[in-house]
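Note that one protein chain of the assembly has been removed; the remaining protein chains are unaltered in position.
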Amino acid sequence: MEALEAFQLEQGRRMIAWMRDLWSFPRTLTGEGVRQTLAYLQNQLSDLQLHQIPSGTEVFDWTVPNEWTLKSARLVGPEGVVVDASDNLLHVLIHSQPVDQKISLAELQPFLFSLPERPDAIPYVTSYYRSTWGFCMPHRQRESLPEGEYHAVIDAELRPGQMDFADLVIPGESPDEIVFSTYVCHPNLANNELSGPVMAMALAQYVAPLPKRRWTYRFVFVPETIGAVAYLARNLEHMKRHTRAGFILTCVGDERAYSYMPSRWGNTLADRVVRHVIHHHAPETISYSFLQRGSDERQYCSPGADLPFCSLMRSKYGVYPEYHTSDDHFEVVTERGLAGAFDKHVKIISILEANAVYRTTVVGEPQLGKRGLYPQTSTPGAGLAARDLVNLLAHADGTQDLIGICETIGLDAMKALGMVGTLVHHGLLEECPP
Amino acid sequence: MEALEAFQLEQGRRMIAWMRDLWSFPRTLTGEGVRQTLAYLQNQLSDLQLHQIPSGTEVFDWTVPNEWTLKSARLVGPEGVVVDASDNLLHVLIHSQPVDQKISLAELQPFLFSLPERPDAIPYVTSYYRSTWGFCMPHRQRESLPEGEYHAVIDAELRPGQMDFADLVIPGESPDEIVFSTYVCHPNLANNELSGPVMAMALAQYVAPLPKRRWTYRFVFVPETIGAVAYLARNLEHMKRHTRAGFILTCVGDERAYSYMPSRWGNTLADRVVRHVIHHHAPETISYSFLQRGSDERQYCSPGADLPFCSLMRSKYGVYPEYHTSDDHFEVVTERGLAGAFDKHVKIISILEANAVYRTTVVGEPQLGKRGLYPQTSTPGAGLAARDLVNLLAHADGTQDLIGICETIGLDAMKALGMVGTLVHHGLLEECPP
Partner (left out) sequence: MEALEAFQLEQGRRMIAWMRDLWSFPRTLTGEGVRQTLAYLQNQLSDLQLHQIPSGTEVFDWTVPNEWTLKSARLVGPEGVVVDASDNLLHVLIHSQPVDQKISLAELQPFLFSLPERPDAIPYVTSYYRSTWGFCMPHRQRESLPEGEYHAVIDAELRPGQMDFADLVIPGESPDEIVFSTYVCHPNLANNELSGPVMAMALAQYVAPLPKRRWTYRFVFVPETIGAVAYLARNLEHMKRHTRAGFILTCVGDERAYSYMPSRWGNTLADRVVRHVIHHHAPETISYSFLQRGSDERQYCSPGADLPFCSLMRSKYGVYPEYHTSDDHFEVVTERGLAGAFDKHVKIISILEANAVYRTTVVGEPQLGKRGLYPQTSTPGAGLAARDLVNLLAHADGTQDLIGICETIGLDAMKALGMVGTLVHHGLLEECPP
C-alpha cells in the first residue's frame, strides 16, 4: 500500500468532504449546476474569477450551446414508475429535448440506454449537439420491463443562456505559468469528474501560501471539450507565450495504479516531470499513448494550440469498469486515493519550483572535504556517501535542467532539492540565466 | 496465401505473357539481345526513348565495352556433343573470346563451370572485362565426363559497337520524379531479370492513364551496373535535382516472402513508403541491410550520386536457390508472384501521390459531429469509429508528411487517403506549400 503521511491524508479527507457537498449539483455543460459548482469553489478560493460566454457564440470550430434546464424526467410503465431523474440525474439522457409521449415498449427501445456488460449500473449518456431524448437505466431492469404502454415525460428547456467557467491565477516571480485544468460538467460522477475540481482546489490552497513561488500558477475550471475550446479561444496567445507546463486533473481519486497520458510528442517539461515522479515514486504507473487520449489534452495539445499538457491520473477514463456509470461514486474515490494523487502533484510542483539550469562554479571537482561535505580519511567506501553530490556537480554543466541532471545520474529530484540548496549556499553551484 | 484481386491477377497474366515473348532474346550487356528486348518494350510503351553509347566511351570510372556477338558455341567430347549454346545461352560463359581448340579433359577443366551444390542446373557466368572463355553445365554432367579429347568451339566476335538502353518519362504536375529502374542484360533468367522489365512495363501502363499525377514518373531500362553508371553519367544533375523516390525493380516475380533492400542510410522517402507498405500489407517481409546490396542501388546510392533508391523484391538476388542458374525460370516466377509485387508497387505509388505535409485549419478539435463525421450521442465506445480521423487531425501540425502522420498514429496510409480527401473537402485540413 502506498505510504502516505498525515498531511496528505488530511488533504484526502478535505477533498472527500468537498465532493460530498458538490455531489448533488446538476452539472451539465451549461446552466445552474455549473453555476452552483463554481459558486461553491469561489467560497473556498476567494480569488477565483468567474467568466461567461453567451449561447451561440462561436469559439473556434464550435458554437456555445443553449442552456438546458431540466425540471423533471420520468418514465412510467404499465406497472408504475420505471425511472425518475429526481432519484439520479443519470436516468435522463443529458440535454434531452422535452417529450410527453405514450408509446409501446418496442417504440421506446431506441430511446433507452443500458450496459449489458455492467447490468446493475446506470450509464451516463449525453447528446449535446443533436436533438433527441432518452432514459438510462440498469440493463437488468431494462430486460425485465413488461410489454404495455409507457409514458415518457421530460420537462426540459433548451434556451439561449450562457456557458460558465472560472479560473484562478496565483502570481509568482516569473510570469510564466504552471497550469492545472479540470472540468465541471458531469453530474453524480466521482472519479471522472469531482476528483478533478477538488484536487485543483487542494493544490491551489497548497500553492497560495508558499513563501516563494518561481512560477505563476493558473487553475482552470471549465466544462469539458467546449469549455476548454472556449478557454483557449479567450486565452490562446497568453497561454502559448507563458505556459511552461500544464496538467489535466481528471480521474485522480481511486486507489488503483497511476496512469500517465503524455502530450502529443511526450517531450514537454510537463511530461518530463511526470515521468520523473512516477519513475521514483509510482513505478507501477501505466503509461498510455497519446492515441488513447480522451480529456482536454485533445484541445490543449491540438496542432493549433500545441501547449505542453499531460496528465497523471489514477485509473484512466474509459478504462476502469465504473467509468461513465452510476457506479463511479464514493466506493471508487477514497481519501487515500485522492491523498496519493495529491502527493504526486505536490512533488511535481516542488520539482518544477527547483527546476533550473545549473552550472558548477569551479574547474575540476571542488574540494568538498574542506566544507564538511566529503569524508577526509580515505577508508574503503568512504566516498559512496557523497556520490550523489559529486555526480550532481559533475553534470551541472549549464546544458540541462535539474530534472535532466537527475535523470542522468539516477537521482530522485526530490532528494536533489536539498543538495542544490547546499551547493548554492557554498558557492559551488549557480543558476544559469534562462 | 496473399489476397489478390482480379485486376492484379490480370496484370500477372499479362506480365507472364510478355516474359514468354522476351525469353529467347540473347541478352548480355550489349548487342542484339538488348536491342530486340528494347524494341519489344517500345512496342508496348510507345513513348519509350532509345539511347546508345559507343563502345569505348568513358562513363565515370568505367568504359563501355565492345559488343559481343555469339554465332555458335559447342563443346564436343569423346562421346559426342556435351553442350551447345543453341540449346541454352547459359551453356557458354557470357562474353567468351573465340576459341577453336582440341584439348584433354584435364586441360579443359579450368574452362568449365558448374555448381556442386545445385548439380542439375547450369550456372550463369560472365566475364565482361577480362578475356577468357568457358562452358557452363550441370555439375552432375560434368562429373560424368569421360577422359579423352574435347573440342571446344566458340564462334564469337568482340567488336566496337554500342551499349543500348531506354527510358520513359510520364509527366505529372510536379517536375519532381518517382523513378523505377530495371535491367535488361541477363539471358534466359526469369526472376533475376525478366520479372523486372515486365513489372516496369505494367507499372508504366498503370501510371500513364491516371487522370491526375502529382509526380512525374521515370522508367529506366539499362544493362545492370555499367548501364546504370552510364545512365547516371548522362542524367546525374537532373536526377539529383528531381528524384523524390526511386525503386530498383528486380526479382519481383516469385511467390515467396517479400524482401526489402534499403538505401544507404535507410531514411529516404523511398524507404519510408516501402517500410510503411510492408508493415501494413506484407509484414513477413525480410529486411536486409544495405551491406547485402547487389543491384543498381550500388550506383544510384553511391556517395557521388546519393539518390533515394531502395527496392522491394520478392526473393532477394543471391539468396534464393535458383538464383543465377538455369532453374530461375517459369516455375519460379508466376502470375500470382508478379501480381503481388504489382499490388505493392501500386500501393507505393498511391501513397506517394497523396503524400504531402498537411495541417489542420482550426484550433482545438474540430466539431466533427455537425459534419456527420462523429457520433452525436455519447454512448460507450461511440468515439472509437472516428478515432483514426481525430488522430489524423490531431497530428496534422504541418511538421510531417502523411506517411509520418500515419506512422505516428498507427494507421495504414492506404486507409488515410480517403480520410484526407474528406477532411480537405470539409475545409478542416489543408496541404502546406512544399
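Going by the order they are written in, the chains are A and B; count residues from 1 in each one.
The criterion applied here is as follows: a contact is a pair of C-beta atoms (placed from the backbone, for glycine too) under 8 Å apart; a residue touches a chain by one contact, two chains touch by 3 or more.
Just so we're clear, the structure is a prediction, and the values are computed from it rather than from any experiment.
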Sole contact to the chain not displayed, among A:43, A:72, A:267 or A:367: A:367
Which residue of B:301, B:351, B:368 or B:429 touches the chain not shown here: B:301
Absent-chain contact - pick from B:23, B:40, B:62 or B:330: B:62
Omitted-chain contact residue, chosen from B:36, B:127, B:141 or B:174: B:127
For subunit B, the residues touching the chain missing from this view: 60-63, 93, 113, 115, 123, 125-127, 129-130, 132, 225, 228-229, 232-233, 236, 264, 290-291, 294, 298-299, 301-306, 324
Positions on subunit A contacted by the hidden chain, ascending: 359-360, 362-367, 369-370, 376-380, 383, 387, 390-391, 393-398, 409-410
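Heads up, the rule we're going with is that only the chains that are shown with their structure count from here on.
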Whole-Å gap between the CA centroids of subunit A and subunit B: 55
